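Every protein chain except one is present and positioned as in the full complex.
Naming follows writing order (A, B and C), and every chain is counted from residue 1.
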Amino acid sequence: MKKCLALILTVVMLLPVMALAENYAGEIVIGIYEPASGTSGAGGKQEALGIYYANYLAPTVELSDGVYKVKLVEVDNQSSPDKAPSAAQQLVSEGVSIVLGSYGSGVCIAAADIFDAAGLVAIGISCTNPQVTLGNPLYYRICYLDPFQGTVLANYAKDEFNATKAYTLAELGNDYDVGLAYYFAEAFKGLGGEVKGEEFPKGNSDFTAYLTSAVNSGAEIIFAPTSVEYATQIITQAAANGITIPIMAGDTWDNVRILEAAEGTDLSISVSTFFDEGDTGALAAEFVTGFKAWLNENPEKLANNGGSDIVAAVSALGYDGYMVALEALKRADSGDRDDIADVVAEVTYEGVTGFIAFDENGDAIRDQAFIIKTDNETGTWQFVKVQNVSDIAK
Amino acid sequence: MADSMLKLNNITMQFGGVIAVDDFSIVVKQNEIVAIIGPNGAGKTTAFNCVTGIYPPTSGQVFFENRLIVSNYPNKKMKALYAGGNKNFPKEKVCLTPDKITRLGMARTFQNIRLFKSQTVFENVLIATHLHQKCNLFSAVFRLNHQQEQAARKHAMDMLEVVGLLEVKDELATSLPYGQQRRLEIARALATKPKMLLLDEPAAGMNPQETAELAQFIRQIKERFRLTVLLIEHHMDLVMSISDRIYVLDFGRLIAHGTPEQVQDDPKVIAAYLGEDEE
Amino acid sequence: MKVFKIILSLLLAIIACLLIFFSINALDLSALLKEIVPLETMQQDAGLEKAVKRINDCLADGNQNRALRSLNRLLDDYPDKVHLDVQTKLDLFFYRNNKVMLTLGVYVLFFSAALAVSAFLKQQKHQTAVLVAILVASLYAGIYIVEDLVGVNSMLMTVLKKGAIYALLAVSMNLLNGFTGLFSLGQAGFMLVGAYTYAIFTIENTSRAQVYQYYQGGLVQFTLPTLVAILLAGLAAAFFAFLIGLPVLRLKSDYLAIATLGFAEIIRAVLQYDGLGRITNGSNLLRKFTTFNTALFPFAVSGICIALIALLIHSTYGRSFKAIRDDEVAAEAMGINLFVYKQLAFVISSFFAGIGGALLAMYQTTVQAAAFTSAMTYEILLIVVIGGMGSISGSILASFLFIASSEWWLRFLDNVTYIGTFKVPFFRSGFRMVVFSVIIMVVVLFYRKGIMGDKEFSLKSLMEPRKGGKRRG
Partner (left out) sequence: MYDFISANLPYLLAGISVGGQYAMIAIGYTMVYGILRLINFAHGDVFTAAAYAMVYMNATMPLYLSLPLTILFTVILGYSVERIAYKPLRSAPRMSIMISSIGASYLLQNLMWYITSGLARQYPTIPWISKTVTIFTATTKMVTLVTPVLTLVLVLLLVQLINHTKIGMAMRAVSKDFETSRLMGIKINKVISVTFMIGSFLAAIGSMLYFTNYTAVVPTAGAMPGLKAFVAAVFGGIGSIPGAVIGAFIIGIVENIIKAVGLTTFSDAFTFALLIFILIFKPTGLFGEVIHEKV
């Protein structure tokens, strides 16, 4: 007993030392705050891949006092807001200069205050919920927001399927789902449609009941902006129950698993996203080819991308996120959190997903979304159209 | 019957089809030592449990100091099943819980010793004193009741002294030898300041010499605390030596009662103990 | 001996006074700056001037930490330019470690006082009282100093904060499962009630509109002071416990467990219900409520709560709880009203669980019903088991160990690591929890009594080997 107590005490004594030990000379550390596991694990991994690819292309950053090596530190927020704080804390204590991430909005919101307290700038990559940047001065983001995405999709539903009744399905307590569903509903009502909304509890696997009530509600469109894990189930069960109503979703569904699930079914699935693989712009094309090559040379990376080399939009965003971070470092001309905080708002960057600049909230000023749909024969994405803000009465 | 301490009227206890106690009535007067004897499975302990409210009898009534503490009659399934001797059931249904009955001043010990295993001898007795501590949560937590607490500890010590366990007071209760555990149970019962003491086979597993001591001891405490004692026992010599009156149970039925002498040469009793040829 | 003590305490007192004096009269940064960087040297170097300016700007903004950070950078950027004599060094030191030195001073003063007092005390009891007082003081002073040294956001402080909170949660669960022998699995439910009650009543009015964006800014439109809200959180949990206890406490061991588990799930569902959205914000995050940023707060709160529980357990009520645990029938025969006491234990335990929940919410800075699953209860239960059913100190010790290992020490297991070119096998996300649960299983199977068994950690037990009774496994 005494011995074990003594041991514990000594360990406790040593802790502060260990805590202080971390420091990187000649290096600048960028934190990757992504889910590597859990419901948004798949997406998180793809986003991280984009960042790693960018780091592979630009492994250093040149400041006035010499070239610094950029080191990436990744923590897994396990896609759950209750695990997020300690993950965020870890990044903070690792002494990172700036944070990238995350995929999924809930974890960002959960971590925002912790980053803020540490004076640490975070650049959200594909977290589209307004609350991420709202009232969090140090949280920026390079993707568009749900109100915009919601509006885009609502309009698309109206124009493409001339739907007047919609059914929205979201995961209970998932800020991304609930938020996007909400804004979609608002916009759709605005366009004179009516909406029936339902939420399913975390970990639910039986969607037949929901799909049935969707049918019973006479909806002409099902909007289910869920995370991929649930998406695949919704698709398979919809197929099994012979649902023919077109299904729509947000950026999360731009994922290989969706294609796999949809392949061979006769469902119509359309998704809004940030980036289209078939984009013919010079930057985009270059990125796509380079990224594919980079993926294919390493099976592990390929596996993390969902086993295929189809370029997910979040990877492209991840790439841009890293580049924006570098821009911020250059502009601040130091790895000091405060210096970065001062300048990041002014950063602009011509990324593969379009031109990036921040507005007063720290949100990217974006004006276009890509809409793509599944091709169930070939199991690939099919580009439909680019939806611009200007096209739709906001 | 002004001075009757405990009174059982036609107690019948039936588990499913089995009749453990059948139409059993006794009276215990103040400052008496009364014994219930009978072969194993005669229903002695069952009767005890009915009296102390651990479970209600199928039918019958129990009075403690002329206050009705237990009263029940068969209903639901039992009505159909019922096979007890007494047919005139009490009307009302009363069933005080064991703690209430203890509060009224009836303390008991258990046949299969039930001490608080993880506690020391002293703590075991101390717990029993709680009954007489009148204090609310607040004053208990913030120790505003320390004189009371002191009194309680003092009382507990006294009880330990009475049963002569003072020197082992800091041992774990369960680490004591059998005989001492029984004494501890008695001490614990006494700590609730009872008017009446129910002893369930106090001499079980004791050698003759210990038993003799016990007899002595029971008389002692009876005098000292002006107790009425009802005990269940196998050891004939113990019973005969201390009890004023004896009730004999066999197969749940009362077969004889009276002074030790009377009971001793009652043929039915002898039959019950030695077994008979016919039957 | 006595004389020696007094002299010592006097010496300490003097040192303390010096410390306090210096740290109070420490120069403020702008003055220091003039000392360190004389005007003329500054004018010679534009970079230096810029650096000094930024520091002054920070001071103007009132951003102390940042000013300090900038100063440090200036010092290592221009080691030759700055002039540091002993005097300035001392000033600088006292400026940098102002808080620490002040605390140290106050603490030493207290220590010397205690020493002096103890010199005049006859009774052993009072002596120990003083000793305990000193220990407690040392603990809090220690935390405060360490926090200032390693920074409030270091992993160490994170662990300490969470550990303190879990300690309270574990002890409150131990009160029920360990001391009263009621196997309840409702903890997460009551934590949830506490957390939500706290959160709802302390969200700043200004940000309510934003938090309750889907529910027209919510119903509650006022903000309670933190401590009141925490108390309220406890009461709310206790109230639920009271209602739930009425039916379920009559159930036997594992039925009770599953019933309480069920109630926790029900509470979770109800709080996520859309219809209550204007109060609970539906299933969405609650955020922007008052939180703490020093580890002292959770330490203080759970410290007090645990102390209360300890007092309760050693009172006559606590004795009755243990009696019920050991033998219900006998306890009842001793005049203990089973139901009342079970209900009491249940309600009290839940009260503290509620407070723990509130603290957890503060720690997480956001709270969401979906997170309070039965897994959370199991975690706390396992802590209790590791610490030892029926040992408060065990639970506390176990909580800190549990949190430290799961959040920090074992994290390296989660990162793919290379020793040279050799890739360490198994190391990747999730391995930590595997190792962790294996350790737990080992404890559960082979050290069933946990670290402390049902004994308490006491100074005596450190001095002399404990006599008898206690055996492991």
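Odds and ends about this structure:
We adopt the following convention: a contact is a pair of C-beta atoms (placed from the backbone, for glycine too) under 8 Å apart; a residue touches a chain by one contact, two chains touch by 3 or more.
In this text the structure is predicted, and so the values were computed from the model without any measurement.
The residue from A:42, A:61, A:154 or A:195 that touches the chain not shown here is A:42.
Only one of C:47, C:142 or C:430 touches the absent chain when the whole complex is considered: C:430.
Between the chain not shown and the residues A:47, A:229 or A:251, the one that touches is A:229.
For the chain missing from the display, the contacting residue among C:160, C:305, C:344 or C:381 is C:381, taking the whole complex into account. Touching residues on chain C toward the chain that is not drawn are 177, 181, 183, 247-248, 251, 253-255, 257-259, 261-263, 265-266, 268-270, 272-274, 283, 329, 374-375, 378, 381-382, 385, 389, 428-431, 433-434, 436-438, 440-441, 444-446, 448.
By the touch definition given at the top, chain A reaches the unshown chain through residues 36-39, 41-42, 78, 172, 198-201, 203-210, 212-213, 216, 228-230, 232-233, 236-237, 239-242, 257, 260-261.
By definition in this document, only the chains that are shown with their structure count from here on.
Of all chains in the assembly, none touches chain B and also chain C. Taking each chain's centre as the mean of its C-alpha atoms, the one that lies farthest from the centre of chain A is B.
Of all chains shown, C has the CA centroid lying nearest to the centroid of every protein CA atom.
Rounded to whole angstrom, the centroid-to-centroid distance between chain B and chain C, based on C-alpha atoms, equals 51 Å. Among the residues of chain C, none is found touching two or more other chains. Within the complex formed with chain B, the residues of chain C that make contact are 308, 311-312, 315-317, 319-320, 322-323, 325-327, 329-338, 344, 390, 454, 469. Residues 58, 63, 65-66, 69-70, 73, 146, 149-156, 158-159, 162, 207, 210, 213-214, 269, 272, 274, 282-285, 287-288, 291, 293, 363-366, 368-371, 397, 401, 404, 407, 411, 414, 429-430, 451, 457, 461-462, 465-466, 470 of chain C touch chain A in their complex. By the touch criterion given at the top, residues 52, 54, 97-100, 102-103, 107-108, 110, 114-119, 123, 126-128, 130-131, 133, 135, 137, 140-143, 145, 149, 152, 172, 188, 192 of chain B touch chain C in their complex.
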